[in-house]
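Worksheet for the structure shown next.
Complex shown without one protein chain; remaining protein chains in place.
The block that comes next holds chain A.
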Amino acid sequence: MSVRLGSVTLPSPMMTASGCAANGRELARFFDIRELGAFVTKSVMADPRSGRGTPRMAETPAGMLNSIGLQGPGISAFVDKDLAWLKQAGARTLVSIAGNTSGEFADVAATLRSSDAFDAVVGVEVNISCPNVANRGLVFACDPMASAKVVALVREQLPRDTPVFAKLTPDVTDIVGVAQACVKAGADGLTMINTLLGMVIDTDRLRPQVAGVTGGLSGPAIRPVAVRAIWQTRAAMLEGRLPTVPIIGVGGVRNGRDALELVAAGASAVQVGTATFNDPNAPVRVGRELAELLQDKGFERLTDAVGVAHGRLA
């Protein structure tokens, strides 16, 4: 089940999803986080952020809506406390970073790069698609130019052998266009998808149910959207419209079969997000189920299953 993502080889394709696993200590109570290919941390910004008020969450059919608002300690406290802990725990860490401006992304990457615990970092995920930031609905990843600028600035701050993944939103007309811009700007891979912008109204009080009014929709309900986005992007790679780079699939994965669906569409690695709220062991359980399924289907290596569905059109 080992997987190569840019210049890094991971022993497993399984990862937590950013924002669904905190920063390590919480899930370490349930499983050995070294079992994961990579532990993906919650998006960290330059300064401490309180996040939004509550309610921050609404349950939806086979999913949930959240408006956390990127609560976090800020990059300095993150590298001193959280990343240091992850390093000591032996976790391969994919650090998710965010910013209000492209310059802030670069500053966060620079602080990360200069930290003592940087050798625990196996990659940086650039969250250009969180719907819970200032210009919500107008995230960087809705605009190829803005996406490319962020990716290029982050790329400059990091060593060449640290893979940079751009995390994309499906809330766009042409996700392949955004992917092209990110790869051209230096992204070594793509993570897709982030949550979809959604809204729930409390029908007792007849007012928006979450304090942020709109929020990010996640969970099994969005898996078909993730499969579609991965499929379209992988197809563009196969057609030569986009250089072939690894895709990390994320969106509604709850079991091994769900993970296999993303892999067959073109994902080389899989993140488990909202399912972790239902089962804290989900990120490692899904990995075991995926390995069994691949074996049952006669795949000797995970790599052989990546994008396999593209050659099997009905």
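Rule of thumb we're sticking to: a residue touches a chain if its C-beta (ideal position, glycine included) is under 8 Å from a C-beta of that chain, and two chains touch if they have at least 3 such contacts; residues count from 1.
Everything that follows uses one rule, which is that contacts and distances are computed from a predicted model.
Chemist: Between "Dihydroorotate dehydrogenase electron transfer subunit", "Tripartite tricarboxylate transporter TctB family protein", "Cytochrome d ubiquinol oxidase subunit I" or "Menaquinone reductase, iron-sulfur cluster-binding subunit", choose the name on the UniProt record of the chain that's been left out.
Modeler: Options "Dihydroorotate dehydrogenase electron transfer subunit", "Tripartite tricarboxylate transporter TctB family protein", "Cytochrome d ubiquinol oxidase subunit I" or "Menaquinone reductase, iron-sulfur cluster-binding subunit" narrow down to "Dihydroorotate dehydrogenase electron transfer subunit" for the missing chain.
Chemist: Of the residues A:Met1, A:Met14, A:Ile68 or A:Ile97, I need the one that contacts the missing chain.
Modeler: Only one listed residue reaches the unshown chain, and that is A:Ile68.
Chemist: Just name the one of A:Gly37, A:Gly123, A:Pro220 or A:Pro246 that touches the chain not displayed here.
Modeler: Only one of A:Gly37, A:Gly123, A:Pro220 or A:Pro246 touches the chain omitted from view, namely A:Pro220.
Chemist: Could you tell which one of A:Thr101, A:Gln232 or A:Asn281 touches the chain left off the display?
Modeler: Of the candidates A:Thr101, A:Gln232 or A:Asn281, A:Asn281 is in touch with the missing chain.
Chemist: Residues of chain A in contact with the chain that isn't shown?
Modeler: 19-22, 26-32, 42, 47-57, 59, 61-64, 66, 68-72, 74, 132-134, 205, 211-212, 219-220, 274-281, 284-285
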